[in-house]
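A short worksheet on the structure shown next.
Only a single protein chain was left out; the remaining protein chains are all shown in position.
Take a look at chain A:
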Amino acid sequence: MAPKKKTKEGNLQQENILEAVVIADSFNVRFYPVTAKRPRCLFPLANKPLLSYTLEFLARCGVKHIFVYCCHCAEQIKDYLAQSKWSKPSSPCQVTTIVSCDFTSVGDVLRDIDQKSLFESDFLLVPGDVVSNAQLKDALNEHKVRREKDRNIPLMTLVLHSSSPTHQSRTVESDIVIASNAVTNRVLHYHKIADNERKVQFPLGIFQSKEGRIEIRYDLSDTGIWVCSPQVPQLFTDNFDYQTQLDFIKGILINEEFLGNQIHMHVVQEHYCSRVYNFHTYDVVSHDVIFRWTYPFVPEIHFDDDYSMHHGANGSLSTIGYTSSYSLLRHNVYLHNTCLLGQNSIVQDNVVIGNGSKIGNRCYISNSVIGDGCCIEDDCIIENSYLWSNVTVKSKSKIHSSFVCDDVSIHEGVVLSAGCILCDKVLVGPSIELESKIIHKNGDDKTMGIVADKQSFDTSLVGENGEGYIWHKDVDVEADNDRALSKALWGLSLHDHNKQKLTADSSEESNSENDISSAGEESDFQEESEEDAFDDLSNFEKEVKESLQRGYEEKVQCDNLVLEVNSSKYAYNMSMRDVIQTIAKSLLEIAAAQSMDATSYFATLKEVLLHFLPLLCNYNKTASSQLDYLYALEEYAVSHVNFANSLIKVFMLLYEKDVLSEEVILHWNSKPGNYKDVITSQEIRRKVEKFIQWLVEAEEEDSDE
């Protein structure tokens, strides 16, 4: 209900109570299998539950009544809220939990709100994973002012956060472009950029409006916070196909003309506002908390329940827990007052160590969060990792860039690296190396109904004393969009992704869709390694071959093919030598595929070579590249007798067409390669002997004259 004129104070207070809905469920599986038995909003972020940041943020904004909608693991959320300060009489705001397992999307939640008609005035809609220190006062006021002008048209205000396009906190999932009116802040177009999209289209109509300037912004990320008018839930009921927020925004923008609803936006600039919606953002937001961007929601300031204001029944104040508090040391190191650090242990930068954790001697810890009650023995190295509560790490283990959940035991000499995820209660080791593995121990009823005894664990993968299963990405994920997104697992920001996208894009022209996605999935996870380089080469070869094949079949101009090959070359960062060898091989393979039998082989080959003559000339300009080309031919010839037999003719042809110069051929002849397959390099030389002799004679004749 829009506030009336401020006449009576009592009346005013009744109406100005600000209410909010927290959706404590993501309705997706980004964190699976970690979220199998734990809701995302209870993930510890710098050792405090994520939900407490959200509620605290709302309380700070002056929200008096919060409805928490929970679905997955609703009991845990309820229990948490029941024992937290939010359910105590001293709580700054009333928190009501609404549980239903029937909700499958945000749309369902809003339809439920409509059914219960919870709100008569404006309210906030907030996902249960927001971390922010922003004051939404401005956004609320702006919304109110707009609503006062016209009660029905302004529907809601999106709260967005500005961050540069290369910002760490941006991921593929929140890659949006927004067109808005710079004066009224009205959102005209909202587009979420899909994974492989390279062009964004805007409806022409938005530029033809006469009022104000139009801004198109790519420096915004969606915080998921909406200031909603009471009509919003109704619209969800009317359009029962709306599932996500995105559906709704799109629906409203498309139907704007005849329904007259408008969406506005408010950009948070000064303050911090981010969401935790996948592993990468968990990493980024944790860091931001440690770097104090979220001040005053930082580890050493109690805002959680550690410090509870408890009143006895008789009104006297009962004792306050001072037992848990962090102290901040230099370089953003937060040590809990009860944690123990062994001798010669080094705690470098940006570390949080939780309540009652014990660190052994000579450990090295940096850029990590260690939860409550962890026990880390001597000589361990922990970097860029997150350890939740009650994790045991035996001596001489190394944990890099990994994510370790509650009650995990890591035995001696285990090395975790590059995005390992160990779910609750997993045991690994001793002396095993794990890289980019997800290990879980969910007694999944469907797949393994039997009680898991030690024998059923694959000890070669999780170590002799290990308990846990490797989780494969594709097993459990439903076959929808999630699948494509689930690959953005750990440590992949938009920036990284764009780099990869560039590579993938250049291959798009010649490569089939399938190949791109598989290549992309593989290269997502791995650091640059030798394996990768090898993959690159084979991918490159494949691409070039396909380009040429198509070029031959469709008789494409060689100039265009050169461009294509060059772009592939840069995409995979190949040397000139690789390119030449690849081309040589590809052409021969194409010819081999075309020809029916041995007799017609040279004819087809000649045709192919003549067609690609400009291309060959282009790449074989220098002597060294010609030499590379010759060796490539030789390499191919040793394994293909067919070709070896016609090699002399090929040489003749290329010599006549000025692709190869005689000096190079002679040089090649004098230095046989070490190829050996069906026939040896020496035999190859014997096969072209006549041609060489002819060349030498021709040269002598030349010099004679």
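Just so we're on the same page, a residue touches a chain if its C-beta (ideal position, glycine included) is under 8 Å from a C-beta of that chain, and two chains touch if they have at least 3 such contacts; residues count from 1.
One rule holds for everything that comes next: contacts and distances are computed from a predicted model.
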item	value
Missing subunit (named according to UniProt) among the choices "Translation initiation factor eIF2B subunit beta", "Large ribosomal subunit protein mL64", "Transmembrane channel-like protein" or "Achalasia, adrenocortical insufficiency, alacrimia"	"Translation initiation factor eIF2B subunit beta"
Chain not shown: contacting residue from A:59, A:81 or A:249	A:59
Among A:123, A:272 or A:471, residue touching the chain not depicted	A:272
Residue of A:81, A:214, A:227 or A:284 in touch with the missing chain, whole complex considered	A:284
Identified contact with the non-displayed chain, of A:100, A:164 or A:560	A:164
Residues from chain A at the interface with the omitted partner, ascending	59-60, 89-90, 92, 133, 162-164, 166-169, 219, 269-272, 284, 288, 291-296, 300-303, 307, 309, 311, 315, 317, 320, 322, 326-332, 349-350, 493, 495
